[in-house]
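Here's the structure, in structure tokens; my notes come after.
Shown here: the complex without one of its protein chains, the others still in place.
Right, subunit A next:
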Amino acid sequence: MSENAVLTDIVRLIRQVMPELTDREITLDTSFEELGMDSLNRVDLLAAAESEFDVTVPDDDVSTFIQVRHLVDFVAGTRVG
């Protein structure tokens, strides 16, 4: 799965978790803080990503997702195929 494809899916999940971000541009470099996502919104996003991509985010990594890029890289690097 390409990085762009993962990014497209991640952006869709972000909009599901944060429906108020209707017109906000979201790129690899966007930080979750910029999007107004607090620590629990980010956990909701990680849970959605775990379900969508059949991956598991280790507890120790939960606080390391600062930008959209970090989650895209994690999914692209973890998911086989």
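What we mean here is this: a residue touches a chain if its C-beta (ideal position, glycine included) is under 8 Å from a C-beta of that chain, and two chains touch if they have at least 3 such contacts; residues count from 1.
We adopt the following convention: contacts and distances are computed from a predicted model.
Enquirer: Between "Membrane protein insertase YidC", "3-oxoacyl-[acyl-carrier-protein] synthase 3 protein 4", "histidine kinase" or "Sugar ABC transporter ATP-binding protein", which matches the UniProt record of the unshown chain?
Expert: Spelling it out: the chain absent from the display is recorded in UniProt as "3-oxoacyl-[acyl-carrier-protein] synthase 3 protein 4".
Enquirer: Going by the contact rule already stated, which one of A:S2, A:T22 or A:S39 would touch the omitted chain in the full complex?
Expert: The single option touching the absent chain is A:S39.
Enquirer: In the complete complex, the non-displayed chain touches which residues of subunit A?
Expert: 38-40, 42-44, 46-47, 50, 59, 62-63
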